Structure formats: structure tokens, C-alpha cells
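Let me give you the structure first, and then I'll get to my questions.
Yeah, one chain of the complex is gone here, protein chain that is, but the others are all in their spots.
And now, chain A:
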Amino acid sequence: MSDVVEKTLTALPSLLSLDSQTVATKLSSTSKLGALIRGITELRSKHEEEKLIQRELASLKDQVSSPHTSMRQMKEAMVRAIYCEMLGYEASFSYIHAIKLAQQGSILDKRVGYLAVCLFLKENHELLLLLVNTVLKDLQSTNLIEVCMALTVVSQMFPKDMIPAILPLVEEKLNHSKEIIRRKAVLALYKFYVMAPNQVQHIHNKFRKALCDKDPGVMFASLHIYLQMIKDNPEGYKDLTGSFVTILKQVVSGKLPMDFNYHTVPAPWLQIQLLRILSILGKNDKHSSEIMYEVLDESLKRAEINHNITYAILYECVKCIYTIYPNSDLHEKAAKCIGNFVISSKINLKYLGLKALTFVIQQDPKLALQHQMTIIECLDHPDILIKRETLELLFRITNAQNVTVIVEKMLEFLHQSKDDYTTIDLVGKVAEIAEKYAPENKWFIETMNTVFSLGGDMIQADIPNSFLKLLSEGFDNEEENKKLRLFAVDSYVSLLEGETRKLPQRFLQVIAWVLGEYSHLRTDLDPAKVMTLLSKLLDIRQISSETKTWVLMAMTKLCSGEASISKAQSVCEDYRSSSDTVLRQRAHELQLLSQDPALRGQLLPLHRGSETLEVDFSLSFLDAFVSEALAAGAAPYKPPHQRHEELAQEKALSLEPYELSLPINMSSYSVSGRQSPTLMSGSSGLSGDSTELSAKGSSATLKLEGVKRVWGKEGYLSKEDPVEEVAQVETLSPLSSPNQPPGAGRTLSNAAAPSETPEPQQEKLQLASSLFVGLSLQTSVCLMGQPEPTAQRFRRKAKTPNSSSSALPERVSVAPVPTSSVDNMLSHDPLEATSMLPEVTHETILPPNTEVNALLIDTANSSPSPSNGVEIPFETSENEIAKTPKHECPVRSLPPDLLGLPHTKITSLCSSQTLDVSACHVEKDDSVSLLIFTSNLSDSDMENIHFSFSTEQLQVSLSSERPLHEILKHSNAVCEYSLTVHAPAIHFQMVGTLSYESSSQSREMEFSYKLPLSSFIRPLVISTEQYGTHWLDFSNDTKQNLALVSEGQDPLTDTLNILKRKLGLHVVEVIGLEGIAACRLAQDQPCLLHCRVNAGTLAVWLRSPVPKLPDCLLYHCQRVLEET
């Protein structure tokens, strides 16, 4: 029977399609929908259409609410209602009838009913509750089509809260005999997982069953769920890597039924899904990645046919290859592939090629050099999209030498662009690189002027903020500061003298502030003139009252001299009775202060030192208020990013940036990227500018944008010719990358040098050489660290209590002899530094040429005996750990394999005449081991020994290597338990019970053991850039002021060193009066520390994704510092 049906079914399409056209024409002439559609096409104006539809809707309303309308008519009416809605007219009266139709209609009416419901309502519509019962009924139907419909509607939209009601029924369908039902059920569950992951948590094992389904379609459907789950928790599914690789292998080699082929390519959708899964699994995971190399190679090889679909696979392959742990062979092939994309004449491929290039550029800057001419051509491409992507690419390769050209190109684009999103994004990028690499003051101010005028008022708020901050805090060189401010003042005065009406509000605010603050620097500028210019702004009609406030504040700072004061008075007259309260207050302030010069001088001193602006960043003075409010039931404060996250979750929109290569596993930082782990971790400790190094080296680079680059290396920037320096560097370095002979980079960039080429070509070549200059240098950077000249011009200076020139920490780095700063860096991390020295001294610390010798000598000297009190002997308190192994108790010595590890003193836990139990704990790399030494002092053997522990915050598991069952008389035994932290606490208290049998009597003994959180803390080696990224991601934070340790010359470094030594923090970087450090709990749970010297105390700010961890760690920091 089924065969017969099958045959008639296959014959049907031809039958249907034969008369479908006639059906269509028939429909159009007879049905009401046809009439409606024809009616609309005959109309001339929008107005007529509106009238017609309103008429139609009115008649529809009558029809659906009439009790005599049959289901069939209702179905027809529903179709018309859908049509009206599609045209943009609301037909809400029909919603309830759509649900009714789905409920009561025959199977076909139902289909339309469900369709209408899907199109009319969205997930949270209240009417959807009425649908739940219908869906429940249909899910239980014996008719497959009804079940299919129900599953479809469920996957389209279903109220979140009602998922539990239908979940069992959907789950049941996973065992259905028809694959189409199983497939739809899996997809419905996928949708549930996306909507409410916790609702389907308990059925993860069923997903595994779906993955193993004998039907490839069902298996494919389950991959959607897996992709999502693996994205959320890559660690949990590493065991499936092999399976996914096997599936991909089978697909690639054509083992699936022909049905799955698409244009002779085997199951491309399946391939791409698998590649995406693999790239997540292999990210920063060498072991998993190695499993994939072969199949990736195979995929690249197989995808040969010249068809879109193979390009799709290739593109995904390339992305995967550059995301997982690198393999040079694959990289080479993928690079070739990207090359083919970029030079392709097909515009879609070119675009994707550029995107891929942007993606890999930081790992492989050479690629950009290879394609520089194509990139130049793309800059002038008629398609704006290609241009935009090219700029994105250039943004990634910006350095101090090509910044002017790149910014020029970006601004050029901005002038043409009309799309707000693009403008906001691009303006932010221009501001970022301008600040980072500005070659001179004038250029910087002018560029920022353009940024402000083009960005308008959509500009991200942090651009003007950080610009003003840069101006006010300045950088190391007072003279330069003054020059920059003067440029700004001059530029703004001339701007205000011109046409001001078109200037955006944000820009006006910046101008007002700068003039108020710094116009006195220009001594030949009459304050009254500035006052007049400012007051003119107030007369502009479009000016917002917020801007007016800024202007009034600027005037308050400026009003000295008779002319100014009278100007101020007249302005006050205008605004003293303004309806805007803030404005009114400012006007009053202005009036009062302009009349009282003494008070004004006191409040707003002209040459203000930074000490007047001391800010308690931890806001500790509010603590009492906060705790009071909390006690009164106020909601705890959530930082903006956390609020934003929650908001984003609520909206169910993924607002995350491209997360192709953010390492999730923190512990693998040191091995990510293309460098050897030792080089990575060593150099991040050694080179001051570790951010740059890791930016080139690790794969964690693509999230750099958007992360503010507040941290740079300290030190005076001598203005040397960068290109020259490259040459020096290269001749100096004995090490250079194996696949690149020394000087190769230079040849590449010089390849663009003009030779006998036609005129327009020559222009392009020139552009190329100006764009790609310094890139060759970055290639060598991969191995050698960041050369000096590409570092920032504007280095943020930490605000100092004293004026900056006399501040000590700065003095150290500003000092012309670089050796001291090297010393400084070495002392942060003596162990790593010394171990690194033999190989990388010359490369990591790139000296300006003239000082090379001095430096080399100095580093050589410092290597055998690291300075600055590194070798202070440890005082071991009870809980403190001696980093050198000790043997105090020969009887109870550590097992040989743990001997080298830091451990505590062995302390006695409990003892009796027959038994003695002692313990200590050993800090291993990833866990803490508790060693329990049991001595049987009696004359009989102990048997059936069993330890049990009760502790809430720790997880205790027996290390399998040392099980313990019996102890013979007068002998000792040791057993090892591995401890991991469940929930952080300041101290972990464990209560243990030892049960055993001795002389056939069972006995028990209780003991307790306490260990501090600090035992679980391990250094986390990350770069400043990574630090920056994570800082924003972590939501649990705590702040407090701690005492500074002042034993040496540099209190901050000393304090951090103590934290490093005693708690095992990794000091990421110290700049001026700020320092950052990172650590992790033994199982990969990171905690970041930021501290800042503030009025003799240390404002410490800790952040972590783990609740309570910052608080607990802070306690230990405090304790450690108080002890010293």
C-alpha cells in the first residue's frame, strides 16, 4: 500500500505543477483574495490603497465575527488578513480567530490557522497562551501531519513559560519511527534551548541520542543544538571532538546518500555546521586541534569545483584553520585559499577574501603585504561595501608610520557615508588609532576635529570623554602637553570665529571645556574675546541646554577682567530664571563667582595641580550609606556592563561582538598563539609592552578593538626614524623567523618602491608603500617584540599627587638610560626573566641603537643576581607556603613526585596512643593536594581505612595513585586527596572522619583541617590587552583601599611584588601609579586586580566572573600587606 501511495505522491508534483498556473489565474479571477490583489494593483495612490484596505478590513471584521462563517470561509478570510498585514495594515481583530481556526478547523484549516498565528503573533503575545492546548492536542495526534504542524509552530514561537508543559511530548517524539518527526522534534528542542537553555538542561543525553541517529537528517538537526551548547561551554564537549571529526570525514568522502548532495557537493550544510563546531572545540586547544588537522586538509583538497557552495566550505575551513591551534602546513594552504578569494573577479568572493584577510591579519601580517596592490584597488572600489571592508583591514594594520594615510582614507570614506551605524563605528576607530599613533599635535587635533564634526551627536560618549581626559591628564612631557593644549585652543578659537551653527553639540561641549580650561595658556588671547565667542554660542537656536551648561561653566572659569564680567552679567540675566534647573544653577554660580574674584581664584585656580583633584575611586566614603541602603532593602549596584548584559539577554538578541577567537580557557593563554609557550609567558613578563607582542602572536587578537588602550609602556619617546630602526633591529637580531630570512620584511615593503611604472600605477605604488610601511616590521615582531617607535605618542599618565615631573616612578622610566627600566621590569618577575635571558635578551628588549651596549651589559649583569630584593627569604607562618621544599619530618616525608612542589608544614591533626594523623597540603599547578599521614602506633594492623570529609566549599576527591586500605602495625602511610574549590571562601574548613578497623573493632576519629584561599591561587599569565578584554567581561567586583608597603623607592612595585610573592599573583604591568595583576583559582577561574596609588594608599579593585572570589582574595591581599 505504502508503495502505491509513494508512487502516486511522486507523480503528483508534475500533475500539480501542470495546472498550477491555471490554478493561479483561476484564483486571481474568482477568489476574494484575487479580487483584492487585483484591486490594489489598479490603484494609483497610496491614499487610495489605504481606503481600499480599510474597507477590506471592515468587511473582514464582519465576516470573522459572524457566527455563520464556516471554517472554510474563515480560512479564506485569514489569508486575506495575512495579506493586509503584510501590506502594513493592522488586522488585530483576526488574531483570536486565527487561534480558533488552528483549534477547531479541519487539518487544512488548521494549517492556515497555524500559519496566521505564526505571522501575526510573536513569542510574548498574551493570546499565545490560548494556543498551548491546541498544540498539546496536536502533538498527541495520530496524524503525522498534525504532529508536524504542531512541531513547526512550536519552533516558530512559543511562550517561554509554557515550554515545560509540552516538553515531555516533544521529547517523546525523539523516539518516533518517522525521521521527519524526529528531525522536527530536535529542531523544536533547539529552539527551546536558544530561548531558555535551563529548561532543557536535563535532557542533554537525549541530544546525544539524536546525534547518533541513524538518519543523517536527524543527526544534522542535532548539530544545531550542539553548536549552541558547545559555544556556551566548549570544555564540556571535548570528548565529542573525535566523533565530529569522524562524521566530517565520512561526509567529505561522500558516504552520505545522494539525496544530501547539493550540486554534486556532499551535504555542504552539514560540512559547514561541523566546521563551525570544530573551530570552537579546537580554539586554544592543541590536543583537540591535532585531531582535526587531517580532515581539514582533506576538506580543503576536496572543495575544488568552481561553485559557490565549495567556496562556502572553503571559507568556513579557512576560518576554522585560523581559529584553532595553528598548524603551519594548514596555514599555508589556507593563506593560499584566502589569496584566491582576494584576487577573484567575483565580487562576493573578493569581499569574503578581504574579510578573511582582516581576520587573520594579526596572525599573519605578511599576507597583507602579498596582496597590497589588490587592497589598494579595493580602496577605490565602486562598491562601498568593499571599501568599508578594506578600511577595516587597514585599521588592523595601522601603526605609527601609516596612520596618517589610513586615517585620511577613513575620513574620506566618512565624508561619503550616509549610514549611521557605519559612521559611529568608523569614527570610533579613527579616534582610537589617532590617539594611539598620532605623529604630531596639529595632526591629532585636526583629526579629532573632523571626528567630532563628522561623528555628530551619535558619536560614542567615550570619545569626547577620553579626548578631554587625555588633554587634562596629559602625558609625561609638560612642554608637549602645553603645546597640544595650545593647538587645541587655537584651533577652537578659529572654529568659533567661523560658522558655528552646524557644529554638533558634543563638539561644542568639548570646545567650551577646552577654552574654559586652557585658553589662559595663550597669553596674547584676551579672555573677553573668548567670552564673546562663547556667549555667541548661547544664541544659536539649535543648541541644547546641556551644551549651554557646558558653556556657562567655561565662562565661569574665564570671567576675569571688566569686559568679561559685564559679559557674564548679561548672560546671567538671561539664564537666571531659566526653566532648566541645572542651567539656572550654573547661571547663579557664574554670577556669584564673577563678582567675587577671591572666591573664584580659590575654587578654580588657574594652574591647578593634580592634587586638588584627588578622587577616591573606590568611593569608600559611601560605604556606610550603601550598607544602610542595602539593609533597607535596596537592590545591589550592578555595573553598567552587567546591566547591559542582562538587558541583552532579556531581548534575546545576541549583541556580542565577533567572538571568533577569544580564548575561553584562561589557562591556555600561555600556549595560545604561534609562539612557544615559554616564549609567550616569558616575554609577557619581560617586555614592558607585552600587549603589542601578544597582539601579534596570540590568536586572541580580534577582540582588541573596542578595548580601550589605556596601558602602554612608560618611557620617553625619542623621535627616531622608525624605518632606520627596523634596519638596525634586523641586523642586530641573531634570531629571526625561520620562514623569513633576515631583511625579508624590508624587501617586501621596499618592493613597492617606484621603478619603471606608468603614472597611475606609480601613484598606487606610492600609496601602497605608505600604507604598508611598518608591516614588514610587524612580521619580525612576531618573534622579537615590539620596536619602540610604533608605541603610542600619547601615553596616558597616571594622576600623581605631586606634579608629574617630580614623581618618582615616572622618573625611573623617563630616565634617559633605559637600563633602569629594564631592571624595573626584571624585578617584576625574576624567575621568568632569568630563565628567559639566554635566548631572548636582545629581541625582547629592543633598545634604541645607541644604548644597546649599555643595555646588554646591564642585563647581563642583572641576570645572575636579580636586584631589588628579589631574594628576600620567606618567613613561613603556619598557613604560608614555603616555595622551597623542606623536609622536617623524615618519617612523614612527601611522596617523591610531590617533593619539588611548594607545601605547608606537616601538622598534627589528631593523635591518640595508637594513632597519629597529620596532614599538609601541596600546591600543584592545577589543584591542591591534601596529604594525610597516618601512623599506626599500635601493635595491631589497621584495616578498612576510610576517610570522609564534609566541606561545602571544597570538592574532595581521592587521588587514584595512592589508595589506602590498611596500615600494618608500627608503620606509616600517606594518602592523597585532591581539592578543588566549589565556592570561594576566605578559609576552607574541612572536617574529616577517619574510620578504620583495628583488632576487629571499628573505630572512628574526627579531625579538622583549615587551609586558606591563597593556597588555591595561581598566577595567571596574560597580556595587558587580554586583561583589558576580560576586565570588561567580569561582573563581580570589589574595591577597597589598602595600605601601601613602603620599604623601597617604589612603593607600588614593592607592594605588588609582595602580593606576587605571597599570593602568587602575576603582575601584568605597572605604569606610573597604576598596576594590574592577574591570578586564577586552580581550576581556571580568573580574578583580575587593578590598583592605583592614591594619597598614600592603594586603591585596589578586583574583578572576577566568580562570585565572592574578589572579596575573599581582597581579604588575603589585605592580610599579606598588613603582615609586612
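Definition applied: a residue touches a chain if its C-beta (ideal position, glycine included) is under 8 Å from a C-beta of that chain, and two chains touch if they have at least 3 such contacts; residues count from 1.
Criterion: contacts and distances are computed from a predicted model.
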item: Protein name (UniProt record) of the chain left out of view, among "AP complex subunit sigma", "Protein YIPF", "Ubiquinone biosynthesis protein" or "Integrator complex subunit 11"; value: "AP complex subunit sigma"
item: Absent-chain contact - pick from A:C212, A:I305, A:L385 or A:L968; value: A:L385
item: Residue of A:T69, A:Q103 or A:N308 touching the missing chain in the full complex; value: A:N308
item: Options A:Q103, A:Q156, A:S620 or A:N972, residue touching the unrepresented chain; value: A:Q156
item: Option touching the unshown chain, where A:L211, A:A267, A:L915 or A:L994 are the choices; value: A:A267
item: Contact residue for the chain not shown (choose from A:A150, A:V170, A:L352 or A:I1058); value: A:L352
item: Chain A residues touching the omitted chain (full complex); value: 1-2, 5-6, 9-10, 12-13, 16-18, 20-21, 24, 27-28, 33-34, 37, 79, 82-83, 86-88, 90, 106-108, 111-112, 115, 119, 122-124, 142-145, 148, 152, 155-157, 178, 180, 183-184, 187-188, 190-191, 194, 217, 220-221, 224, 259-260, 262, 267-270, 272, 276, 308-309, 311-312, 315-316, 347-348, 350-352, 382-383, 385-386, 388, 421-422, 652-660
